[in-house]
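Mind looking over this structure? Questions follow.
Missing here is one protein chain; the remaining ones are kept as they sit in the complex.
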């Protein structure tokens, strides 16, 4: 049977793999070539967790464990192979891979923050940061408007998932199930927002402005 | 009466509030929506201090103190409300909010760097970095040419304010007054540069180049 800590390791690896795929897909979309593709995959995959560990003043997770790099290389390689035989890929694939990575990293960030003494409020912020940061720098490097800042409940999904996690912890629900609840909540809010264009209006409607950036 | 450390806490909170406002204003300008607005406000508000603490190898200031997040949420909320009733806002407001944030964070960075053993020269650099970094990533994420790299004495204001701080410390001026001197110097240089278009010519004048980026 899986222990908690094995779970966490696998979730972390799964998040890394999924974000490495999303980085590789973006590199392909941007007509990059050579090892730059792997650099973008790696930045996307380990950016969020690296920031989380630096902020929590912990040793960065991948320094003592090369398995994360093997996973990145493998994920990039498989994605590259797949792309050789499928000359097009729909943008939707990138977004779905991104949603899974977001959910995995959100939960890992939450869990690690709470474990190292953050208050629930800070832990929710740190979970969202872990989930959001890798994709944010991927988009910034590629000069896209970051997904996280578009309208479709991106950071919001992390925050709702985080609230579910904190709530379940307070209700003394079994920790593996708590993990699963937070994971699914984040994922479903994000996928639902993509599918049905949910959004959270913050500003009053603008008049259409032809000069908008 | 205020003690020094209470002062510092309030200055840090004020800097966070002011940069959160500038992040929210920029988000509105870029027609963002949902929690992405809060993400941009938070990145702008805590980016500089987070970098400072990571470089000084200290626990990051907001991990053990959720009040910074409350301030960010409050500042973003008030700004959003204000924007509902004032459909336009002049760019100048954003620049003035930014100037206050710059001055607050410059002083906090200086003070913390000196406290943890940096030499005066390094402390000035670290103060400027604290002041400049949040706005830099705000602008990079929003694909604007960063304010810090434009002509109007942005980083220079920090460096002059920092030099005033170090000088006042050497002259054994009361530490609260030293703080105030550095704060006002930074602020006035920056506001003066905006008002009267002061600049520091570094390169010889270019001929006008129609292909300039």
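Residue numbering begins at 1 within each chain, and the chains themselves are lettered A and B in the order written.
In the analysis below, a residue touches a chain if its C-beta (ideal position, glycine included) is under 8 Å from a C-beta of that chain, and two chains touch if they have at least 3 such contacts.
Everything quoted here is computed from the prediction, not taken from an experiment.
Among B:54, B:96 or B:173, which one is in touch with the chain left out?
B:54
Which one, A:14, A:39, A:167 or A:191, makes contact with the chain that was left out?
A:39
Have a look at B:72, B:94, B:108 or B:132 and name the one touching the chain we're not showing.
B:132
Since one chain has been left out of the picture, which residues of subunit A touch it in the full complex?
27-40, 42, 50, 54, 57-60, 62-64, 66, 69, 80, 83-84, 87, 140-143
Considering the whole complex, not just the chains shown, which residues of subunit B touch the missing one?
54-57, 113, 117-119, 121-122, 125-126, 128, 132, 136, 140, 143, 145-146, 148-156, 159, 199-204, 206, 209, 212-213
Keep in mind that, in the parts below, only the chains that are shown with their structure count from here on.
Could you put a whole-Å number on the gap between the CA centroids of subunit A and subunit B?
One centre to the other, that is 29 Å.
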